[in-house]
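Note that this complex is displayed minus one protein chain, with the remaining chains in position.
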Amino acid sequence: MTPVIDTTMMLLILSNMALLGLSRLRSCIAVASFQGMLLGLFTVFAHMQALTLRILLIAATSFILKGFVFPRLLRRSIREASTQNEMEPYVGYSMSVMAGMGMLGAALWLGSKLPLNPAAGMDFVVPTGLTTFFTGLFLIVARKNALTQCLGYIILENGIYAIGVISVVEIPALVELGILLDAFVAVLVMGVAIYHINREFDHIDTDQLDTLKG
Amino acid sequence: MHYEIVLWLALLVPFVIGLICTILPSVRIALGAMCCCVFGTCVAGLAVIWHVFQHGAVFTVSNWLFLDGLSAYHYLVMLLIYCLSSAYAWVYFGEELRQGHFTRRQARLFSGLWCESFAAMSLVLFSNNLGVMWVGLEATTLITAFLICIHVSRESMEAMWKYIVICSVGIAFAFMGTLLVAASARGIVSQDALLWTILRDNAARLDPKLMKAAFIFLLVGYGTKAGLAPMHSWLPDAHSKAPAPVSAIFSGFMLNAALYCIMRYIPITESATGGTGWALHLLTGFGLLSIVVAAVFILFQKDLKRLLAYHSVEHLGIIALGLGLGGLGTFAALFHTLNHSLCKSLSFFAAGRLGQMFGSYDMEKMAGSFRASPLWGAGIFGSILALIGIAPFALFMSELQLVKAAVDSSSMAALILFLVGSGVVFVGALQHAIPLAWGRPKGMLKPLRFTALEALIVVIPLALLLVLGMWMPESLSAALKNASGIVQSTLPAEVVVFSGYTP
Partner (left out) sequence: MQTAGYMNIILGLVFAPLLGGIINRVKAVFAGRTGQPLLQPYYDIYKNFRKGAVYSTTTSWLFRAGPIVGLAAALVALCLVPVNGATAPLAFTGDLLLFAYMLGLMRFFTVLAALDTGSSFEGMGASREVFFSALAEPALLLGLATVARRTGTLSLSELLAATSATSPELVLVLAALGIVFLCENARIPFDDPTTHLELTMIHEVMVLDHSGPDFGFIQYGAALKAWVLGSVIVGLILPVVGGNFLLLNSVALLGGMFLLAVVVGVIESTMARLRLIRVPQLLVAAGSLALFAFILSMR
């Protein structure tokens, strides 16, 4: 089981680096969708010995939500906002990738400090989850396009989800599904908000949303 | 009586009525339905609260929902604020309807979202399951986001976007913290690892390192929603661009709800880390930072609602400081919750009405409010006076108790910072408030006639603040002691005895 989990985690981190380095929005959404599907599969792999219906349900929901529904909502927002590319971000792409490496290092350090005691063979999952978390945060802070910020939020939740899958098994399914539903509604709300912002401003460059100061 | 049913009803009725409100035929009917929903739930809620104060906590099915002393007290504050704000919304939007700025679509959206947010905040207070509490708070973020931009404009869009992004990130941090709490309980608690009552009972056996990490995430996350510095940047924008009733709800209750979530985690973290006060020190730090940052920004504000928003940051900082000091400080902090909510709601009510009259929120343009409308001018001036802590308003009393708590625990640095911050706020706010109320009015003014309802809305909070400042009823004191006992998981210390106070 370990090689499978290791490969999954490695692909997850590679997808984070790709998100930091890509500029075209469609590519970013495709990578995020891939990440979501990977997480759905990971949920099954992580509990291979004790598969229950509940785990399969959660895995299937997150696979469909993150792999298909969220990207679809975001692509619709792209169409409505008619924006193709990222504007010049605050932090350049090469610098973002290097920052991503820094975040990986920080996540490894933090993961070693947190006594989460994961099961055997899963000790790379917590650093990966934290890296994904930091990547999402970085995307929200360092990018100007409102859609990329929404994408960053999805990645943030992905990271938390990855950590949650291995560290807590006892959260009742109702709460986990409620959390996934929350993420869904959040993305929906953000999409609608972006639509309205675009209608009002004719762009979704959040760097220009700076009239409220002080 | 089966009070569990009341809890369920208090959640479901606003939810359903909110959905109904979105299809009602006219503005007046929608607003009216909204008010009826709030008042009706208020009556039932008061019954449950009274029961809890007399007989102890109420639990529902499998202990997922409950109401104990702490949540009952907060529910009381919430009902009070919501009732006042709903009545005010009737008045405020009635005026807008007369001027033709409020469409039926906006009314439906507003009343629907208002009831839904009422339900969501009740969910936050009622849930024993910390995960459900998180879900409720996230729901309030998403629902109230669209309340901000009921009137679509560039600024309100910007404010809404900042609000959504910053608060969602904060809530995500809080989720990480919740996850870490559940992880630390793994193995110790067999099932329902997220139930607060179970966690509190087993708190001493939780892993201290994990709980510390969890508390940091939780404090930053819920603190973002509560408006603690340095995560407060969404607050001034959201409060200034939202319509006045919405701002009142934000400051009056939503910030308190986020702080309530932090309050739930304090006893658990304290027990898990061995009672060293580590969590309390962090809270004190954030509280002092909020007070200082707010004090600095208050000095050069031009917009009335932004000024009031920074006052909110300051007062939330004071509450956090009180919680961090412990003992009498917790009692003072909880008392301050009630006082601040009342006062801030009134000030936003007045600001809203005066803004409607003058057509802008710029304080220079709003000079001479008292001459233009004696009632609302008195409202704004009185509330600002109360906010900066003038005796004999209740805010002065709660801040005094906080000072005593600081002296008792010899936290001299905290005390000095608090006094300096409050002093700066005092001077800064008065410098704005005096011209605002008594200055020379600019331009021609149409005098506002006011109805009995408006008079009630102004008089009730002011009267309550005056009364509470001079006399604390026995039942309130007992309720506060009960609530602070829950936060500290110990018995509260001696209450300050002044003439008229009974401990």
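Some observations on this one:
Every chain is named by a letter (A and B) in the order it is written, and numbering of its residues begins at 1.
The definition used in the following text is that a contact is a pair of C-beta atoms (placed from the backbone, for glycine too) under 8 Å apart; a residue touches a chain by one contact, two chains touch by 3 or more.
Just so it is clear, the structure is predicted and the values come from calculations on it, not from any experiment.
For the chain that does not appear, the touching partners among the shown chains are A. Only one residue in the set A:27, A:52 or A:94 touches the chain that does not appear here, and it is A:94. When the full complex is taken into account, the listed residue touching the unshown chain is A:21, out of A:21, A:89 or A:118. What chain A contributes to its contact with the hidden chain is residues 3, 6-7, 10, 13-14, 17, 21, 93-94, 97-98, 100-101, 104-105, 108, 123-124.
Everything below uses one rule, namely that only the chains that are shown with their structure count from here on.
Our note on geometry: chain A versus chain B, Cα centroid distance of 32 Å, whole angstroms.
The touching residues of chain A, counted against chain B in their complex, run 113-116, 133, 136-137, 140, 146, 149, 153, 156-157, 160, 163-164, 167-172, 175, 178-179, 182, 185-186, 189-190, 193, 196-197, 200-201, 206, 209-212, 214.
Those residues of chain B lying in contact with chain A across their complex are 129, 131-132, 134-135, 138-139, 142, 145-146, 149, 152-155, 157-162, 164-165, 168-169, 172, 175-176, 179-180, 182-183, 186, 189-194, 207, 209-210, 213, 236-237, 240-241, 297, 300-301, 306.
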